[in-house]
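With one protein chain removed, the remaining protein chains of the complex are shown where they sit.
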Amino acid sequence: MLSRKQKREEREFYFFISPWLMGFLFLTLAPMLASIILSFARWNIITPPEWVGFDNYKELMHDPLFWKSLGVTSTFVLSSVVLKLAASLLVAMFLNQKVRAIGLFRTIFYLPTILPIVASSMLWMWIFFPNGLLNFFVTKLGLSPQNWLANEKLALPSLILMSFWGFGASMIIFLAGLQSIPQYLYEAAQIDGAGWWSKFWNVTFPMLSPVIFFNLVMGFIGSFKVFAPGYLITDGGPHYATLFYVLYLFRNAFEYFNLGYASALAWILFFIIMAFTLLIIKSSPFWVYYEAERR
Amino acid sequence: MNKAKIAKSAYRSAIYVILIASSAVLLIPFAWMVSSSLLSEEEMFQHPPVWIPKPPHWSNYKEAWEALPFTTFLINTLLLTIGRVLPQVFACSLVAFGFARLRARASSKLFFLCLATMMLPGQVTMIPTYIIFNKLGWVNTFKPLIVPSFFAGPFFVFMLRQFFLTIPLELDEAARIDGASSFQIYYKIFLPLAKPALGAVAIFSFMAAWNDFMGPLIYLHDIEKYPLALGLRLFQSYGEYATRWNLIMASSVAMVLPPLIVFFFTQKYFIKGITIGAFR
Partner (left out) sequence: MKYKILLVLVIVLVLGWTVFFRGQPQHSSGPTVVKFAIWGGVAEREAWAALAEDFHRKNPGIVIKTQMIPVKYDEKIMAMLAAKTAPDIINLPFGEFASKGMLDKVLLPIDEYMAQDKNLDLDDLFPGILALDQWKGKQYSIAHALGPQVLFYNVDHFREARLPTPNEFYQRGEWGWPTFLECCKKLVKRDAKDKVTRWAYVRYTPIWTYISLNGGRTFNEDYTECYFDDPKVYEAIQMVADLFLVHGVMPPPALEKEIGKWQAFARGDASMFISGPWQVSRLKNMEDEYDIAPPPIAPGGRSITLGGRIGGVWRGTRVPEAAYKWISYLATPDARRIWSRLGFDIPALKSLASHPEEWTDPEIIPAHFHVFYDLAPSILKPPLAVNPFIPKKAERLINSTMDLIWVGRKSAKEGLIEIMPEVNRILRTGR
């Protein structure tokens, strides 16, 4: 039995968390259940929904555009997460070398991530055009100009480049992580005669691994949901080259009004993200180092 | 000077060169956006590109602003932003306090649930949520965009809870002995102490609301209700302006400025906010 005081505290607890609890029930749980049910139905909004069992999921397996969008998205996720992580870690390590005006650099690197996606999409569209800025630099370097957005092979890399521009967000987290590594560890390594690689591999990497882990998970989840560049800049084209998964889902839901099919797509997305996140989490004991007192 | 010193200073200058060069590359698109916004019609399609417009066409800003009802877009954006930031900060701090300080049997399970919803892609709930709001007749109003912020977002709850945990327990114990209620402790002790973290939440939700594109895209129909994010895109659909890239860049600059200014003045909170989530 709980004492009166404990009971009161429980009541207070539920009062305080009620905004989240209500939101969870009405804006997360209920829609989730509805979405599961919807994914087993066929509904075009005008005529009543029709129960079709696993048909939507079966159809999905034979839908070339489903596989195409999955491929496009995976390519985007892999390249942009890897590139961003590598660049942000590198820059953070440079900045951590007791550099002057560190605040200024930090601001500059972070700046691109503040841009509203619509504004940055317009800007990059203007840069990628045949007579645009990128081709100007490309020809300066003696290479031939390209149709960045209209070329089936270059459209996706162009959007990856655009997303790479925003690597500053993870850079700031890395920098904070680096700054929290105690200096004595490096001094100890120095005494042992460690070179820069050995210092990185034996001190920096293990101490930073929880932060790398965090950035990896966040970057992965975030970039798997990419939508706006494909919608605003390339409209999924040319010839599906930038048909991101969420864009395809959006089209099925809000353009074709195949709401059941779109719900099935949403659940597959959920399972993919779940599976990969779990994979990263499960693999973490092998490479993420937590200090004893934290674990 | 000995060899080691020379090597060290060479190393340091190399770092500076790399940093300066890469930040210059990063800044080029910004510079290009600003300079493009000042180009004249003729300069716009010139080769090689014009970097410094002569003279700068400041009138582009006025023309772009008047080409579409941008004043309305701005007012809508401000309404939406304020309508989303205030309830968000309030609701999140309440919930975070509950999770950080009050004991209940289901507390840790519920907190785990809260964290788990962070992983859920919004697309899963998007369609049913849309249908619900649609049935309520809320589509084409601000309600579907504002009302959800009354229900705390899990990421901000997590951020604030982490911060609340750093506040010494002795403070609220002392207050309780003086007869303070939980709400008074939250209101009189935690809120004032957590100002930096609350600031971070406010700034983050400001940025999210200002930049939000998908929400208004799905829920708003009338031009009169468009925020800037949708308004800017209208240039593409209004034939007359689809290729006036100088005007498009001018309104992009105008849209970027407010978050930029907010960022410059609140950098500390901002960085605190970003880093607090990463270190558990």
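Think of it as A and B in the order they're written, each chain with its own count starting at 1.
By definition in this document, a contact is a pair of C-beta atoms (placed from the backbone, for glycine too) under 8 Å apart; a residue touches a chain by one contact, two chains touch by 3 or more.
Computed from a predicted structure; not experimentally measured.
> Which is it among A:150, A:181 or A:203 that touches the chain not included here?
A:150
> Among B:54, B:176 or B:221, which one is in touch with the chain left out?
Of the listed residues, the one touching the omitted chain is B:221.
> Per the definition of touch given earlier, which of B:40, B:134 or B:162 contacts the omitted chain?
Going through B:40, B:134 or B:162 one by one, B:134 is the residue touching the chain not shown.
> So which bits of subunit B touch the chain we can't see?
The list for subunit B reads 41, 45, 68, 87, 130-131, 134-137, 139-140, 143, 147, 150, 180-181, 183-184, 187, 221-223, 233-234, 237-240, 242-243, 245.
> Could you please point out the subunit A residues that touch the chain left off the display?
Spelled out for subunit A, the touching residues are 18-19, 22, 26, 42, 44-47, 125, 129-132, 147, 149-152, 237-240, 251, 254-258, 261.
The rule is simple: only the chains that are shown with their structure count from here on.
> Roughly how far is subunit A from subunit B, going centre to centre by Cα mean, in whole Å?
Once rounded, the distance between the two centres reads 16 Å.
> For the complex, which residues does subunit A have touching subunit B?
6, 9-10, 12-24, 26-28, 30-32, 34-35, 38, 91, 94-95, 97, 99, 103, 105-112, 114-119, 122-124, 126-127, 131-133, 136, 165, 169, 172-173, 176-177, 180, 210-211, 214-215, 221, 224-225, 227-228, 232, 246, 249, 253-254, 259, 262-263, 266-267, 269-270, 273-274, 277, 294
> Which residues of subunit B touch subunit A in their complex?
The touching residues are 12, 15-16, 18-19, 22-23, 26-30, 32-33, 36, 45, 47-49, 91-92, 94-95, 97-99, 102-105, 107, 110, 113-114, 117, 119-132, 148, 150-152, 154, 157, 182-183, 186, 207, 210-211, 213-214, 218, 228-230, 232-233, 235, 245, 248-249, 252, 255-256, 259-260, 263-264, 267, 271, 274-275, 277-280.
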